[in-house]
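Excluded from the complex is one protein chain; the other protein chains are retained at their positions.
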Amino acid sequence: MAMQLRFCGLKADPACAPVVVFGAPFDGTTSFRPGARFAPARMREDSWGLETYSPYQGEDQEDYDLADAGDLELSPGNAASAIRAVNCFATPLIEAGQVPVMIGGEHSLTLGAFRAALESYPDLHLIHIDAHTDLREDYLGERLSHASVIRRCHDLIGDGRIHSFGVRSGLREEFSFAAKKLDFHPFDLKMFPQVLETLGDLPLYVTIDLDVLDPSVFPGTGTPEPGGISFHDLLTALLALKGKVIVGADIMELSPLLDLSGASTAVACKILRELTLVIAAPGFHV
Amino acid sequence: MAMQLRFCGLKADPACAPVVVFGAPFDGTTSFRPGARFAPARMREDSWGLETYSPYQGEDQEDYDLADAGDLELSPGNAASAIRAVNCFATPLIEAGQVPVMIGGEHSLTLGAFRAALESYPDLHLIHIDAHTDLREDYLGERLSHASVIRRCHDLIGDGRIHSFGVRSGLREEFSFAAKKLDFHPFDLKMFPQVLETLGDLPLYVTIDLDVLDPSVFPGTGTPEPGGISFHDLLTALLALKGKVIVGADIMELSPLLDLSGASTAVACKILRELTLVIAAPGFHV
Amino acid sequence: MAMQLRFCGLKADPACAPVVVFGAPFDGTTSFRPGARFAPARMREDSWGLETYSPYQGEDQEDYDLADAGDLELSPGNAASAIRAVNCFATPLIEAGQVPVMIGGEHSLTLGAFRAALESYPDLHLIHIDAHTDLREDYLGERLSHASVIRRCHDLIGDGRIHSFGVRSGLREEFSFAAKKLDFHPFDLKMFPQVLETLGDLPLYVTIDLDVLDPSVFPGTGTPEPGGISFHDLLTALLALKGKVIVGADIMELSPLLDLSGASTAVACKILRELTLVIAAPGFHV
Amino acid sequence: MAMQLRFCGLKADPACAPVVVFGAPFDGTTSFRPGARFAPARMREDSWGLETYSPYQGEDQEDYDLADAGDLELSPGNAASAIRAVNCFATPLIEAGQVPVMIGGEHSLTLGAFRAALESYPDLHLIHIDAHTDLREDYLGERLSHASVIRRCHDLIGDGRIHSFGVRSGLREEFSFAAKKLDFHPFDLKMFPQVLETLGDLPLYVTIDLDVLDPSVFPGTGTPEPGGISFHDLLTALLALKGKVIVGADIMELSPLLDLSGASTAVACKILRELTLVIAAPGFHV
Amino acid sequence: MAMQLRFCGLKADPACAPVVVFGAPFDGTTSFRPGARFAPARMREDSWGLETYSPYQGEDQEDYDLADAGDLELSPGNAASAIRAVNCFATPLIEAGQVPVMIGGEHSLTLGAFRAALESYPDLHLIHIDAHTDLREDYLGERLSHASVIRRCHDLIGDGRIHSFGVRSGLREEFSFAAKKLDFHPFDLKMFPQVLETLGDLPLYVTIDLDVLDPSVFPGTGTPEPGGISFHDLLTALLALKGKVIVGADIMELSPLLDLSGASTAVACKILRELTLVIAAPGFHV
Partner (left out) sequence: MAMQLRFCGLKADPACAPVVVFGAPFDGTTSFRPGARFAPARMREDSWGLETYSPYQGEDQEDYDLADAGDLELSPGNAASAIRAVNCFATPLIEAGQVPVMIGGEHSLTLGAFRAALESYPDLHLIHIDAHTDLREDYLGERLSHASVIRRCHDLIGDGRIHSFGVRSGLREEFSFAAKKLDFHPFDLKMFPQVLETLGDLPLYVTIDLDVLDPSVFPGTGTPEPGGISFHDLLTALLALKGKVIVGADIMELSPLLDLSGASTAVACKILRELTLVIAAPGFHV
């Protein structure tokens, strides 16, 4: 009998696997169209239509100890407790040298996993790939909103350690702030390889808000922003991360019900496959 | 030029109209499928396809001073502040003798308007029409959840003053609680006229969770519960309220994007038309 | 090879068949949500999922000479010419003793077929089954709108010869007009058999705006009106027409794209099956 | 961490639970619109929005040993092997005195489970609730089609032992066959209690093709047939089965993607809850 | 209280603002799939999810006097009167030196605004960006159809003054006509900057049929034509218009209900933001 709850390709034991995927089904502060809470469940379901073999990397998920730890149970209306729950889950993993890969949910949850990584790796840098600046001091008074998550990360990590790519929407003040305080590369990922090179072996947390993709590629998200990057652009960036020291990562803001064709969910699944292989491959293959 | 923001049929000045409709676009604690935040905007838009004349009552909204005060601005992720905002808006209206009619948004918001009414009318009774008991002490730790709203009202008003109709889903404990503490009439509205008669001229707050309707009639809601009542059943109950002392009311939990046909939104609009006429007609027509 | 353009069950030659179905794909004056133009094509396609045998009548379409003449070619933006085209198509049929059954398209087209019938049958009566009064003198200045079609029929036929059933929406003036000038039975079809009896062997034109059905049964229509009749109610009325002298009929306002489930299209197909059998059966079976 | 693959309310061990639910995700012979293969997965997911307590029966699934055995792995294009797989799964269960409850998938699969029951219970009777006769000798040459499943059951069990309710569509020959060979009660379930009474303690297999419900209640099915029964009608029939000797059952033909509102899936989940409680309650509660 | 009827970012007084956006919700001659009538309302609603700051231009709509004049009230079935209404609205604006920017609605309406501009600016040139030639003499007899609008403009303005870009669909005769009578650059916008240069300070009317975009970017339109341009291509063309003398413009043929993801509406909103800034910026910033 088949009980296929977990992601296809992720069949190791979460207790000891080097890479541990988990779902964070929360979208409580979404300002426009909610639904990112359904991403982990729908991605698990649709992942069974995807191969575990990556022809881009010539690697197969079956050859690595990749785990799926299931979903966190998060109360729908409370962002602070959801971020706390993410932090509580990610902290022991990171302390044990495992790499958590979060499937959102909304972008504000990144704060929980990022803070867990920062505690173990004080020299952490943040790779931020997104359509939006997410640098508001607050959104309608809420400081833990998805629109403020990178600002909160900056509160923790300070200037020059956030490397932001692909942004094409935000307030004028946010663009000014980004230009001054961040390593800011709006509109595309052209500078991605160069920036990576400067980072050497520094520990990295990688957060991908999937709305960085053009809505033609990825319509299934709460706030579609025309003028985004292609799937090939994002894939190329992921492959460039191979060999880097990634200590935590996330893939956020798929809202699967907004794309009835299932293409957006397929994109998210494929990005997850490539990302887990990028993280796992160098350390365990040899 | 046409700028039709307001509901069709509601064109009086909110500052002095006896009946004031307002939107409360918040769905932050929704546990299953969010989207009730879009109800007020979509209802306003679609209301222009509806006549202002009710052939059921022989009355026309054009003949009464009915107002639309627009939407409250509510932060997406914070139920407590949303409930507070509803309370702040409703209190001065009720003190001035105006009747607020809230368009949800999720059911937890009822607490804000109900409390406002209770302060001005200490002998208030609550008419509760719903598919769900909404009597949980808390939901995943949250006490201000949509699943707890009637329990919170009971905290304020005590035993025997909540008259609950149509409920067909809940925990065993909730049904027990309801049987002991509420005037509880599950499954249908058959006892509605008799109960109303016992209430005489007592002030009433009427809360309608539209999911009391069968999903065939009203699929556009977050948690569809088969086995519900018909449109005709609900309409009949509304007409039975004519002449009663309604000091506040609400229509909650339309999630318009879940019903692409627009039928659910049309149901909500028609219920609003009939409800506003029921409230307005006896007092101002003569 | 299968080329199933025609309706399943309608395979006679239109040139001589006693009952001739045709499509009128026009929705140019629709005031709210257009799309009725797609009804004939989608009904033809989906009719092949329907049996030709009616267990309600114990009759099979295969046993009768029922024809499908295809669709009229109607220019999208011109109601007057579309009505004229319907009239031109229906007139020779009616003069030859054939019964045209039109699949709309919007309700205004009824005028073309009705006028054709009236010319051959000066003592014609109109059976009108609809959610809306359709009695406006004009709609935003247009006198040939779907909202005026019964008023235009009344212009031709005068008082007391329109028998209207099921109406639950309209202006106050329209309800007044209806009460004075029509044989008016709003809200339901309860009086349908009695009224039919009074009509004896008079020639009848039967126009069915499918939005008379409750939106739960028939969400696929431009202006859904909650509070409508059931499929069983409409079916019962159709069966009551058996043996009557029907000289023309139509089924209007299916907008198939608004109901992705296909249920509305199935309803329309089944109504068409029953209607064609009701018209054909008495005259040719014996 | 939550990994909620199983149905909410079904948490016993399938190896020994008296009632064992399993999914059969196959729709290979569907003639019109496929998609029933997705029913088990979508029902499991949405079941978590449903309470385990039935206010209709005053029983809670938590109080009984109900199990979910997951899904059979069925090859998409081969009906014969799918039916065989169902048979192989159901046979040992029935031999061990456990009651299998299948979630379809298409109706042809009933043959596999029905045959398993017949082998253990030679005096088995079949309760058949359906919109369609399903009595074709073959469908386009295929004898194992969903349109022939009851005919195949009749091949095995002979005259007078199939009790068929709610049928409203089929060929004229099928209706004739049914009238002669079956205990045939078309259109509704009015005779259901009387028929049950005549069956006393005979072992029963209950097959429910959910398209027996009116499309207003249950649009999410491949071949919607207007004119069906209400949710209340079906629920009443289920409750009438309480105390009967049910040795196998199934719920077939939900096609969840055809009803974006989720209402059809909710109907199927609720029917499953009531059915499992009806089967389990008398034997273990006392 | 929030009453957000107008476009986000357009808050000046239409009576005196240099740039005046207005909606023209008419789609009466649409030959394939109607629905463009819903574009202005849906764009206004969704514009509130968009920032007013353009990172492409480094400009913010808040810094300019941009106005939203609401929607024209247009009778559904009458193209001639809709075009006339557009003309009546645009004429006084243009005479007062204000720039009207129309949100369609179908493309035929361009004729009304274009004619208004031509009356004030006899040396007007037309910039035409579209997937279709729109050069038919008539469409099924109608001369004011969306398929004839550029032909009608040519009737008024003559050879060599229509600069057409991106066209990839039409009759052979239309392509011949275009090659002879228009400045015709089919398939893409590569020649756009060069052509603009030749036009110097001539007054321009810019009409954008959004179906020029590839359906991957913009599926929400009545007649999707594969092989179109990218968002970036169109954006680049808009930015090239900066500093030009634009005396009128329009954005046509968004049909929002055809793209449930909302991405097409987001594209239209962003094009509107960039266009209004392009028109407004040079004249008032300094």
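We call the chains A, B, C, D and E, going by the order they appear; numbering starts again at 1 in every chain.
Note that in this section contacts are C-beta pairs under 8 Å (C-beta built on N, C-alpha and C of every residue); 3 or more make two chains touch, one makes a residue touch a chain.
In this text the structure is predicted, and so the values were computed from the model without any measurement.
Interface note for the absent chain: among C:Glu45, C:Asp63 or C:Glu119, the touching residue is C:Glu45. One of E:Asp27, E:Asp183, E:Asp209 or E:Glu225 touches the chain omitted from the figure, and that residue is E:Glu225.
Touching the chain that is not shown, out of D:Cys8, D:Val21, D:Met43 or D:Ala79: D:Ala79 (per the contact rule at the top).
Residues of chain A in touch with the missing chain: 49-51, 53, 55, 60, 214, 216-217, 231-232, 235, 259-263, 266-267, 270. Residues 1-6, 22, 41, 45, 69-73, 89, 260 are the ones on chain C that touch the missing chain. Interface residues of chain E with the unshown chain, by the touch rule above, are 31-33, 167-172, 175, 186-187, 214-216, 219-220, 223-227, 258-260.
Definition applied: only the chains that are shown with their structure count from here on.
Taking the mean of the C-alpha atoms as each chain's centre, chain C and chain D sit 38 Å apart.
Centres computed as Cα averages put chain B at a distance of 38 Å from chain C. Separating the CA-averaged centres of chain B and chain E is a span of 42 Å. Along chain A, residues 31, 33, 73, 260 each make contact with two or more other chains.
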